[in-house]
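Note that one protein chain of the assembly has been removed; the remaining protein chains are unaltered in position.
Coming up: chain A.
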Amino acid sequence: MPDTITPADVGAFTRDQVEILAARKGEAEWLRASRMAAHGVFADTPMPTTRLEDWRYTDIKKLVRLDEFSFAEERGPASVGAGLPAGLATLMAEAGEFEARLVQIDASVVIRELPESLAAQGVIFTSLEIAAQEHPELVQKHLGTAITTDDGKFAAMNAALWTGGTFLYVPRGVQVEAPFRVYRWITEGGTAAFGRTLVVAEQGSKFSVVETLGSDDLAKPALSVGAAEIFADEGAVAIYTSVQRYGRGVAHLSTDRLVAGRDAKITTLYTSFGADLARADVQCRMQAPGSHIDMLGLYIADGTQHFDNQTLQDHLAPHASSNLLFKGALSDKGRSVFRGLIRVHPKAQRTDAYQTNRNLLLSDGARADSLPNLEIQADDVRCSHAATVGQLDEEEVFYLLSRGIPKAEAVRLVVFGFFAEVLEQLPLEGVKQELLRVVERKLATRR
């Protein structure tokens, strides 16, 4: 069945370019070899078509033409307050409290800020490029182990071509209150950026990471192919949030894998506000007994925005639990796809797993596709899923109208309340407030 590979499928991202990339960065042989292997998978894997189940509702061949992009440019070091793109400076100014910051513009990490007190405790927070040089054993042990060659064309593309990147290592028992903030900015149309994140939470550590992706509205399309691997060891508590606020013109494809060890707890939140096309492929793995993952998602599409969320709650171990709540609102010709799977492997007895996807359709051209799936191979489990697609609750709107609130405002309030349920589950007050403002603004400028 595989379609024949055309030069356009591989685009400008050739094997030679990977070699050049690895050589220019002076990368170790193991890293160069893994890039080359990944490039092989990328080149051998045809562009997904809608005949593939995973891509049934997202015609990526039509939406993204790889030969239209060239590598995003490299940038020199920068500093906050001087020479940052205005849009990026605004994003950063809007953020709530933070502990440390890392900023990537196009292909390069340009700002790294880590307080001395954290560095003294052994926390590493730097670009993945630097980490691969300075802490090769840590990086090699984890990089590419949660995302594998089975994860498809775009995961392989990222593994072959990533630049800059984020590496966060929090040693055993270290607890950090305010979030680590990461910003990724794309400056130009016609370019492709490959951000990559590796987070290692050692035993009993506790912290949060917030990644914000942004750009201006771009006249020419730009491509963002991201990947993240998050490992939480025994008893660790990690929160990972991705705030996608790209401008129009951007296509964002990401592959994220989160692995929870014994009694570890991971909370993730994936939001989609910007970009023309955003597709998140997020898999959480309950690797050991007592692990728990909360997966949250929030998306608001208007215009012709197309958001596709693919999730997996993968239960490999007994006595673990997971809970997913994805909510979205669609207006104009906005489209969403949610395809979620709870998979309980034969040995994962006593699993508790829940999955809920709720969609609001706010206009007639909008469309929502929801595929909440279950595959259960253990018998002593409690699993359920629910999905709804519908309009605003007219009674709720009517109630507000009867209190003298104008229609537009009443609708906005109800939609706002709809999303609040997701954000209330995010245990980061500052980020929650920030996201509520983003939601509010997006709803206000709804076309």
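Note that in this section contacts are C-beta pairs under 8 Å (C-beta built on N, C-alpha and C of every residue); 3 or more make two chains touch, one makes a residue touch a chain; residues count from 1.
The working rule: contacts and distances are computed from a predicted model.
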item: Protein name as given in UniProt for the chain not displayed, "(Fe-S)-binding protein", "Fe-S cluster assembly protein SufB", "Acyclic terpene utilisation N-terminal domain-containing protein" or "YeeE/YedE family protein"; value: "Fe-S cluster assembly protein SufB"
item: Contact partner of the left-out chain, one of A:26, A:77, A:122 or A:390; value: A:390
item: Contacting the left-out chain in the complete assembly, out of A:369, A:396, A:421 or A:440; value: A:369
item: Sites on chain A contacted by the missing partner chain, in the whole complex; value: 1, 53, 57, 346, 349, 359, 361-391
